[in-house]
Every structure is written in structure tokens, then in C-alpha cells.
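Before I ask anything, let me first share the structure, which is written out below as C-alpha cells.
Here the complex is missing one protein chain, while the rest keep their positions.
Labels run A and B following the written order; every chain starts at residue 1.
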Amino acid sequence: MSKPIITFENVTKRFGRMVAVDNVSLTIDEGEFFCLLGPSGCGKTTLLRMLAGFETPTEGRILIDGQDISNVPPNRRPVNMVFQSYAVFPHMSVADNVAYGLKIDRVPAAERDRRVEEALELVQLGGLGSRKPDQLSGGQRQRVALARALIKRPRVLLLDEPLSALDAKLRDQMRTELCTLQETVGITFIMVTHDQDEALALASRCAVMNRGLLQQVATPNDLYEFPGSRFVADFIGSVNLFEGVLAVDEQDQAVVRSPELPADIYLDHGVTGGRGATVWAALRPEKIELHKYTPGQPPPVLDDSPAGSNLVRGVIRHESYLGSESTYDVEIAGGRRVRVLRSNLTRWDQEDFALGEEVWLGWHACSPAVLLN
Amino acid sequence: MAKRSAPGPLEYLRRWPLQLWLAGVGIFLYAPLVALMVFSFNDSRRNIVWQGFTLKYYEKALNNASLIEAFVNSLTIAAVSTFLSLILGALAALALWRFRFPGKAGFDGALALPIVAPEICLGVAMLVFFAKVLPWPQGLPWPLNLGAIIIAHVSFSFPFVAVVVRARMASFNRELEEAARDLGASEWRTLKDVILPHMAPSLIAGAFLAFTLSLDDFVITFFTSGPDTVTFPVKVYSMVRFSVTPEVNAASTILIVLTVVLTAIALKVQGDPASTAGGHAALDRPKNRP
Partner (left out) sequence: MEQHWKSAKGLFGAVLGPPLFWLVLFFMIPMGIVWLYSFGENRGLTEIALTGTFSNYLRALDPLYLKIFAKSVGIAGLTTLICLIIGFPVALAITFAPPKAKTWLLLAVMLPFWTNLLIRTYALIAVLRTEGYVNQSLQWLWNGLGAVVGVLGVGSLGPFQPLELLHNNFSVVLGLVYVHLPFMVLPLYSALDRLDTSLLEASLDLGAGHLRTLLTIVAPLALPGIASGVVITFIPALGSYLTPDLLGGPDSQMIANIIERQFKRANDWPFGAALSFLLMYMTFIAIALQAMLSRRRREPS
């Protein structure tokens, strides 16, 4: 079973009056690919830099393998970092860059050369050891930074926005490679990113931060489907939020009544909010179905919700055709617009949902997430 | 106030050995100047023991007609040579920034010569020039008698102004100029409305630099000045050669205070001390903090 390798205990970091990290407690297990996710300025990089030893916590403790490392300087910590700018030493060859850490550890030359060769092979830079950094592409420099950090066999590898400086194609490729690399070397990776797609694709678990506060720690799947707050729901993917009151809250059903929505939101499970509480119902665009509206015809039947709930009528006000799918902004009674995502299942059927068409919007009783804050 | 975190690995300023080092350097740089200022108020000619506060050396210095004359001369020379240096320096910078012309590299290099040439070489060149080519007439009315010194000062000051202005112009976005032209401004109008405002901070920095260089100069003035055109540094030099007197302390204190005031004004206008140093502006380092 996994055991904890890193523990943050009530860690706070202030720069002057600015609180960069606010009372964060967090445990990361051995072998995880852990992502710190949040908008810029949320404190995720500061958290990572405290782990590396470049910033010292104002309050709290950081433990690696159960040892308090607060007073350990960065050069004596069993973690290594891949910097956002890669920080490849420009005056040293690729091999010298990669060998730098081993030279400091006084690894004998023969073993050092062998390990440098291995590390370069690992990041697919075999044979480029004699190049200078200015003869490498951005992606290659990143691989040097990876090899240089991994060769020290750290307990944890820290990655600070490793993919942000690469162009889109290369980013996709490096994403896959990082995943494979982590499986190959089998050590814990902690990555900072502001890109939710990156985090969802790579992470075994994610911590979402905002304004120095830890918002939620969960698997990518749970973050998306079971967000803990409006911030998380909104930050990861896109979402329709309806503020309302919990009208019914029982063991196996609940109803949210929102003034913005003409119909009730019916849920097939209970909510731990208590009747009368103010809540937010979060509905992802792809979980809303579009149905054609024909005057005089009965509304579509939703088999899991009582009549009159989870179904509203609207007019398509905006449409973006994205090829594999289309997004629609549908205006419902009262003026609120709802975003809907729909896969274009056949080559023709998006034509039923053109600008100005009247439609039904419906969703399943298990789809909305109810948020208490 | 909240608790401070332990110093980070690169916060060298918060480590005691470096604090000690900085304190030592601070004492080395400032103790002689502070002592000089303090003892200008000491009521004793020789002793360093404090004998009581007095302003009598200031009175003496201010009643010393030749010292006052030298002081006024220095300020006049500095003002006029700053004005001329500013014009010539800005023009030189504009020419190098704006135009491609044959011999540009040569002009650029020649412009650097007065900056790198040892003062003594410039001094003797001026001595020879005003002795053989352009003998400055004796007995001209003030301030025309200062002409030779002013010319010499402009010669070594305006290249400094050119360097500062040119460094500033390097950051000029030419699209601004094109936008002004596109919106109908003439060449002169563009210069006035777009280029000069961008140049302005460097003109202030350049003026400060030229004024200080002129006020500070001893060697070149020493070779250019005649018996009736004594500047403050030359006067102090002749006084210092004889002995250390509280009057010199008093006169020096006045000049130091003047320097500090000028610096403060320059900083108020300028904002950033690094750019006033003569092109050492490099405070725009990106910080990799969230």
C-alpha cells in the first residue's frame, strides 16, 4: 500500500504582507504523480519552492519521509527540480550539465559517465552529450533538465510548469513522455501547472489552490465530477452554476429551486446541506441534452426525474461549431443563458439546432453537482 | 507584525557574515566623509576631541572671497557645460540611433574616446590646444573668461550624455513613431510628441551626470584654468596642499550637502537610482515568483 512521502503541516508563507501560501496541510504518497493546479499567483509555485528549499515557510513544517526538512538547505534535500526556464547551465555541455550533480556527489568518473549515458538515453538525447545548450531546441533543453534532475535519483522530482514554454504539438508529446518516464523511474513526481488539461491528463491526484488556500485534493475524475466548491467547478472545465435553495433534502432525493431556472433541479441522492440552505447546482455543458421543440408536441420524457423538473425550454442564441462537437448558448425564460455541449453524432443532425431555434434542455437526476460554497 | 521566515538560500542580505561585510564597507566609504562634516562644526583647529559646536568656520568660508568666487565659477561652468552637453549629447545619440551613414562606426568609436581616455591625457590636450591653437584671451569679463574651461568640460561630458540617451532610445518602440505618422503627425511633430517624451528621463539622468562630472572635475580644469579662473576643486586643492583646516571642512560640507540634495532631486524626478548611474539600469529582472 502507498505510504506518505511528503507532508505539509499547516504551512504558511508570507512575502511582506502578501500571504502566498495560507495554512496548507497536505500529504503526498510515494509513487504518485501529483499536480498542484491553480491560477497564477495562487501559491502553487511557492509551495513547490518551499519543498525544494528555495523559500522557507513562515509557519508550519514540511516533512520528507517523516523528517522535518525545514532547516535543511536545498543542496542537502533528497528532491530535485526541473525549472520552468529549465535553467540549463549555458556554459556547460549537455553531458556536463547532466553530470553536474554526480560530480558534486563525487561519483567515480567511470560510473558517472555510464550514468550520464543512461540518463541521456532515458530522455532520448543519446549521442547529444557534447552539444552546448544553445545548440538545442526548447524541447531538448527540457530533456536535459529532466535528465540532470533524475540522474541524482531523488526521492521526489519537482516540475515547475514544465510544459508551459513548449508549443502545442510538443506539449502533447512531452505530456505522454512524462507519463511514461514516471512509470519507468517509479519515483514520486510533483508538478506545478496552471493548465487544467495537463493536470487532468497526467496526475494521479491533484491539489487545486486559489489565493494561497488549498481548495480540494482529489483524483482528476473526482475533481471534475465531484468538485468541492464553485471555484473548483469553474476552474476545471466549464460549468453552468445556478444559485438556489435546497427545497427537499432526503436520504435518496433532493430538490434545488433556483430563481434563475423555471424548473426544479431534481437529484436522485441526498445532499448534506439541510433544507433551506443556499446552494449552487453545477451542471456541466456536456451533461445537458438538447431536444427539438415542436409546437403542440409534448416535451421529451426523462425517465429518472419527476415531471416538471430537470427540463426547461429555451432559444439558441449562439452556436460554435467545433467539428467534433458544437457548443450552444441557450437563453431560457428569465434571460439566463445556459451553455450546452453536444457531440455531432451524424453529419447532419447539428442542423436541427441552428441559431434562433427553440429547444428543450434536459438532464439526468445524477448529473448536477450540488455545492455548498 | 507577523513572524518572519528564516532566510531563503539566496537571501544573502539576511546572513550575518555578509551583513558584517556590508557594514565594514559602509564604514569605509562613509566614515571619512561623516568625520569631515562633523569636525567642520568642532570648535577646535587641531584636536579631534569635541570642543563644542560652532559655525565660525562656515562664516570664515563664506567670507573668503576667493573661495566664494571659485564656488560661483564652478556652478556657472557646470550649468553652462551641462546645457551644451545635453544638446550635443542628445543630438549625437539621435544621429546614432536614427541614421545609417558611412563612418558611423568611426563616429561611435570616437565618441567613446573622451569617456575612456585618462583624464590627464585630456587635460594636457586641452592645455596644448588653448596654448597653441585657440589662446583664450586674458582679462575677459565674467563669465566669458570661463570659456576655455567650459569647452573642455563639454568635450568630456557630452559623450556621457550620448551614452545615457542612446541606452534609453534603444527601448523605444518604433511603432509608436509610425503610429504618430500614421495619425498624421509631421516629422517634427513626431519628434516633439513621441520621441522627446520617451527620451526625457534620460535627459534628466544625463543632465545630472554632466553637472556632477563638471562640478567634480579637477584634473582637466587644472590644466585649462588660468590664474583668474579658479574653480572650487582647484581652490580646495591649493588650500589642501598647505594644510587641513576646518574651513576646508566647512566648504566641503556645503558641497557634499549640495550633492546629496541634487541626488535627491534627480531621484525624485527619475525614480530609479540605477538609471541615474550612467547606464547601469538593470532592475527589471523577472522574478520567478507566483
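As a working rule, a residue touches a chain if its C-beta (ideal position, glycine included) is under 8 Å from a C-beta of that chain, and two chains touch if they have at least 3 such contacts.
As the structure is a computational prediction, the values presented were derived from the model and not from experiment.
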Contacting the left-out chain in the complete assembly, out of A:44, A:148 or A:287: A:148
Selected residue (touches chain absent from view) among B:128, B:144 or B:265: B:128
Option from A:12, A:58 or A:80 whose C-beta touches the chain left out: A:80
Contacting the left-out chain in the complete assembly, out of B:162, B:180, B:203 or B:230: B:162
Contact set of subunit A toward the excluded chain (per top definition): 52-54, 73-76, 79-81, 83-85, 87, 89-91, 100-101, 104-105, 132, 134-135, 145, 148-149, 152
Contacts of subunit B with the absent chain, listed as residue ranges: 9-13, 18, 21-22, 25-26, 28-33, 35-36, 39, 46-49, 87-89, 91-92, 94-95, 97-101, 107, 110-111, 113-114, 116-122, 124-129, 132-133, 151-152, 154-155, 158, 162, 174, 187, 212, 215-216, 218-219, 223, 232-233, 236-237, 240-241, 244, 248-249, 252, 255-256, 259-260, 262-263, 267, 272-274, 276-277, 280, 282-283, 285, 287-288
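Quick note on the criterion: only the chains that are shown with their structure count from here on.
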Length of the line joining the C-alpha centres of subunit A and subunit B, rounded to whole Å: 55
Complex interface listing, subunit B residues touching subunit A: 2-10, 288-290
Subunit B partner contacts - residues on subunit A that touch it in the complex: 13-15, 17, 20, 40-46, 53-59, 70-71, 73-74, 83-85
